[in-house]
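One structure is given below, represented as structure tokens, and several questions about it will come after.
A single protein chain has been removed from this complex, and every other one stays in its place.
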Amino acid sequence: MIETLSGTDLVLERGGRVVLLGVSFEAVAGQALVLTGPNGAGKTTLIRACAGLLPVSSGQISLVGGNGELTIAEQCHYVGHLNALKTSMSVRENLLFWAAFLKIGSTETRLEDTGQTDKGSVRALVDGALEWFRLRDLADVPSGYLSAGQKRRAALARLLVARRPVWLLDEPTVALDAQMRDLFVDVVDEHLLSGGIVLAATHLPLPFRTKRELRLRLRADGAGSGPCISGAAS
Amino acid sequence: MTGFVAILGRDLRLALRDGGAMGTALGFYLIVVSMMPLAVGPDLKMLSRIAAGVLWIALLLSALLSLGRIFETDFEDGSLDIIAGCGLPLELVVAAKSLVHWLTTGIPLALAAPILGLLLNFDLSATPFLVATMLVGTVAISFLGAIAAALTLRARKSGVLVAVMVLPLYVPTLIYGITAISIALTPPGSPWPSFLLLSAISLASVVLGPLAAAAALRYQVQ
Partner (left out) sequence: MAFSRIAMPTLSVLAAVVLAVGFYLAFFVSPEDYQQGQTVKIMYVHVPSAWLAMMGYGFIALSSFGLLVFRHPLADVSAKAAVPIGAAFTFLALVTGSLWGKPMWGTYWVWDARLTSVLILFFLYLGLMALRSSMDDEVTAGKLTAILALVGVVILPFIKISVEGLTIPWLGIEIPSWNTLHQPSSVLRAGGPKIHPSILIPLLVNALGFTLLFFAMHLKSMRNEILRRRVRALTMAEVQRAQAFEAEILAE
């Protein structure tokens, strides 16, 4: 069972400059860890590093209690600023693709081993995801025609088409109205209740049922290589 | 495996829906080949001698048109972030996308070649070798081209840059493709050694291409 996702003394660089210096964090199963801080403080960078997109210059990111045979990235869902939707494909087609592609690392793979046909279960998963995010009516609309809020919901629906224990969310509720945001919070709460880990960066309030906040701040550094950003758990 | 098939299916579907790209490549092929006689004169005997070369060069240029964009949409809409991080090894993803490019661009161009060869008075007795060398050669074009596509994702003027970078890499394919056809047209001598060399290079590109392109994509995504 998943226990924690933690980072120790992380130094992260992007484009040759140090963006994060000496940050440590610990996201515990069942409790969301919310990253806050000004622009440029490194929230996105930290999340991308956890998602395996950015190598760690120094320090370590580790997952305790996960599947030892998979990389951390393979056990995460990553929802970034962009929606990862193909405009000429319908919402349902987009989600079916992600369901098939993200099978690795999800508990669905065990179904494959037993030889059961998983086509039915994939369709069911996608239908469930569409239902949760109130996208049933829009399921067969090419995603290029959707509004910004609808596209964001379609992107978030990806979280439900493959079961992965760690959710990495970067500004998830941008473009969502209050009602849809509450919907999303319910989805996350469900995930936390079932023992998942959530690491979310945000400017907007995210009223998850249990959460801790990690505030990143910019600190001007006189010596050497530019600003140091340190994190302090509140 | 499911992941590979998923990417393959999705990209094929996208390519077929956006049928414009294939049509543009074929149209470009037709236009470039047609401009040749306009440039060098309509003497049929001369055209026949340069036909194989012209068909090959025009094929290379037409294939280059859509090459630069193999990864572009996935990069721009954020799909690449998820594809690169959390599923299939990136090398297999690149291989799937290169395969799609070959299926939707390489093969149509190769099959169109003999028809365009009529415009250049190409000696039709060598048609099997024309099509065979092009079918095999376009594999190298797609797989090596993916390297250039991956390297130029964030570059300015990426269209021209792709051409500058990748055309020298196509020299062996071009030379052995033409050699096989030339020898087939002038009987003494067997075109098979050249054809085998061509095939070997295409096979090597199936390995080298995804390796290099995946390495490049990992840096692009940072």
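Each chain carries a letter (A and B) given by its place in the written order, and its residues are counted from 1.
Keep in mind that, in the parts below, a contact is a pair of C-beta atoms (placed from the backbone, for glycine too) under 8 Å apart; a residue touches a chain by one contact, two chains touch by 3 or more.
Please read all numbers here as calculations on a predicted model, not as lab measurements.
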item	value
Displayed partners of the chain not shown (whole complex)	A, B
Which residue of B:93, B:120 or B:201 touches the chain not shown here	B:201
Residue numbers in chain B that touch the chain omitted from display	144, 147, 151-152, 154-158, 161, 164-169, 171-172, 175-176, 179, 182-183, 193, 197, 201, 208, 212, 215-216, 219-220, 222
Residues in chain A touching the chain absent from view	15-17, 38-41, 217-221, 224-227
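The working rule: only the chains that are shown with their structure count from here on.
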item	value
Residues of chain B that touch chain A when the two form their complex	2-3, 5-7, 9-10, 13-14, 17-18, 73, 76-79, 81-88, 221-222
List of chain A residues in touch with chain B within their complex	14, 48, 51-55, 73-74, 76-78, 80-89, 93, 97-98, 100-105, 112, 158, 164
